[in-house]
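With one protein chain held back, the other chains of the complex are shown just where they sit.
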Amino acid sequence: MLTLKQIASQVGGTIEGEDVAIRGVAKIEEAQSGDITFLANPKYLKYVKESHASAIVVPETIEDTSGKPCIRAANPYFTFLKIVRLFYPPKKLIDEGVHPTAIVGEGTTLGKDVSIGPYVVIGKNCTVGDRTSLMPGVVIENDVKIGNDCFLYSNVSIRQDTILGNRVIIHCGTVIGSDGFGFAFENGRYHKIPQVGHVVIEDDVEIGANTTIDRATLGETRICQGVKLDNLIQVAHNCTIGENTVIAAQTGISGSTHIGKGVRIGGQVGFAGHQTIGDGAAMGAQSGISKDVEPGVMVSGSPAKPHREMMRIQAATNKLPELLKTIKELKERIQKLEGEKEK
Amino acid sequence: MLTLKQIASQVGGTIEGEDVAIRGVAKIEEAQSGDITFLANPKYLKYVKESHASAIVVPETIEDTSGKPCIRAANPYFTFLKIVRLFYPPKKLIDEGVHPTAIVGEGTTLGKDVSIGPYVVIGKNCTVGDRTSLMPGVVIENDVKIGNDCFLYSNVSIRQDTILGNRVIIHCGTVIGSDGFGFAFENGRYHKIPQVGHVVIEDDVEIGANTTIDRATLGETRICQGVKLDNLIQVAHNCTIGENTVIAAQTGISGSTHIGKGVRIGGQVGFAGHQTIGDGAAMGAQSGISKDVEPGVMVSGSPAKPHREMMRIQAATNKLPELLKTIKELKERIQKLEGEKEK
Partner (left out) sequence: MLTLKQIASQVGGTIEGEDVAIRGVAKIEEAQSGDITFLANPKYLKYVKESHASAIVVPETIEDTSGKPCIRAANPYFTFLKIVRLFYPPKKLIDEGVHPTAIVGEGTTLGKDVSIGPYVVIGKNCTVGDRTSLMPGVVIENDVKIGNDCFLYSNVSIRQDTILGNRVIIHCGTVIGSDGFGFAFENGRYHKIPQVGHVVIEDDVEIGANTTIDRATLGETRICQGVKLDNLIQVAHNCTIGENTVIAAQTGISGSTHIGKGVRIGGQVGFAGHQTIGDGAAMGAQSGISKDVEPGVMVSGSPAKPHREMMRIQAATNKLPELLKTIKELKERIQKLEGEKEK
């Protein structure tokens, strides 16, 4: 139990209203008396009035908080994040040390204070950085480098020659460095193109569960600093994903596509290969990206177009059944005019 | 080998025609002499005549069975299911007991007659119910509760605080309780929103292979009783999926979406976040659900619309190239009329 004042002193922001006691945190729709909640998007302003929360974190721009005690913050979502951590300190998921059943290959070096779980297998000539945790069932092939403070959840597979930076988080079942999909057809069958490149994952990247990132055919597939990938995403060989780009679940990126910095990509988007996506671009969910996208442009639809244009086309398409009737009617009126003329 | 009479006495239904000997079961297209098959959908009635099956399970509504011996049943598919079980009693996949290589954390209690396979890792303070089976490579984090008669296939990962009911089946490689995808942007980078909620899976749920279900940010992600999920599905943080809803492969559900009871969802459907889908609604394959759906409504397309409306729009769209010609022609006829008028 903390008072609103105690909370604000730890996370920042200005208090307004009574210094109430706070027992927990909750989403605005679900908050009960004793909870603190937050409002980031003015779109949900109506919830402020309806909410049973005892206090609320709001942006400075909102005037009417219905008399509720609140913390005013420049970035309420970020402030709320810190409040969640106050009430829920991180739980320990794994004991420190190397479990006796873990297998560590020849020539591999482990950093200080690592946590290596049961039945983890690490190949030869790898390095694992300080304070990095590998949960049970993680398999790491030979010649892999993993930085400091990484956390790999259970049943993750890291293929040979992969390089992970610092503070990389990889969720359960994800595969890094699987072979790219490349075959040459000759003599009536496909022959595998050796996939001899590798994957580089820079600092502060987080990758969801059961995602797959293929190694390069030659050279590298690179996931740049601060990128956040959701679950069940496919990244093909030789792609690069620029700094601080975020990609929602089930999106697929074909080979040799280069995505810029700060790009926001919805779920189930598909990218054809060999494309260039500019910095700060955005893709609506389920888009099919068949051409390069200029920096800062928002596209949607399949094949994708600038979002406003796509909206206009979709609006027009919705009127099509009606339009068919209009045209039939116009045709009749023209026929009538033509008939009268002939008389 | 069983006679038709013996089969009917065990699974119910009324026999018509000769009491033939049955050696096996098969789909109607593939059935050979000696097989019993079934017809559930009158659409496939033509197969009855063509089929080499020696007997067939049919609904009461079908009159002409081409003189084939048959079992009449109210629900032929359900009756056939029971016949399959007669010919194929379940095979034992795992030996009873706890394999000596399984690791069970402190404070964890195992029920009666469990089957815990090699290299299974169970965390601390968990409970595993009676007769539950965990196949090799299953990893369960701390504070997980698993009910009775559950079956978790190999390489499944269950994250901390997850609750599974009774008779839950989870196929290989699936991940339950992975972190929700939530980040706050501040000071030029994304900061992880702690995902401190959990996942609740109720009784009689079955979840396919390599599916991912994220834990809630706060509170719970809930999969209700009797839900059936196929392979490679993504369920994001804070979703609820109502009783007896079925979802086909590769569908993705964004955060805080609430799906009602008895909803039928095709493959590769995408749901935007924060939506409400009414009981008994249905979504065609590859739909993009960007708005709430009313109970009982069937939608399709992306963005999705009521199915009939979408059919009309698609039919009109297919006529578009032709329509362009018609309009060009009308324009010329108007021009001609205008020209004549001027004369």
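Just a few scattered comments:
Every chain is named by a letter (A and B) in the order it is written, and numbering of its residues begins at 1.
Keep in mind that, in the parts below, contacts are C-beta pairs under 8 Å (C-beta built on N, C-alpha and C of every residue); 3 or more make two chains touch, one makes a residue touch a chain.
A quick note: this is a predicted structure, and the numbers were derived from the prediction, not measured.
Note that of B:V20, B:L45, B:A209 or B:M298, the residue touching the chain absent from this view is B:A209. When the omitted chain is restored, the residue from B:N244, B:T276 or B:S290 that touches it is B:N244.
Shown as candidates are B:T3, B:T127 or B:N231; the residue that touches the absent chain is B:N231. Touching residues on subunit B toward the chain that is not drawn are 25-27, 30, 75, 77-78, 80-81, 84-85, 87-88, 90-91, 93, 101, 117-119, 135-137, 153-155, 169, 171-173, 204, 206, 208-210, 226, 228, 230-232, 244, 246, 248-250, 267-268, 285-286, 302, 314, 317-318, 320-321, 323-324, 327, 330-331, 334, 337-338, 341. For subunit A, the residues touching the absent chain in the complete assembly are 103, 119, 121, 123, 137, 139, 141-142, 155, 157, 159-160, 173-175, 178-179, 181, 183-186, 188-194, 196, 210-212, 214, 217-219, 232, 234, 236, 238, 250, 252, 254, 256, 268, 270, 272, 288, 302-303, 305, 312-313, 315-317, 319-320, 323, 326-327, 330, 333-334, 337, 340.
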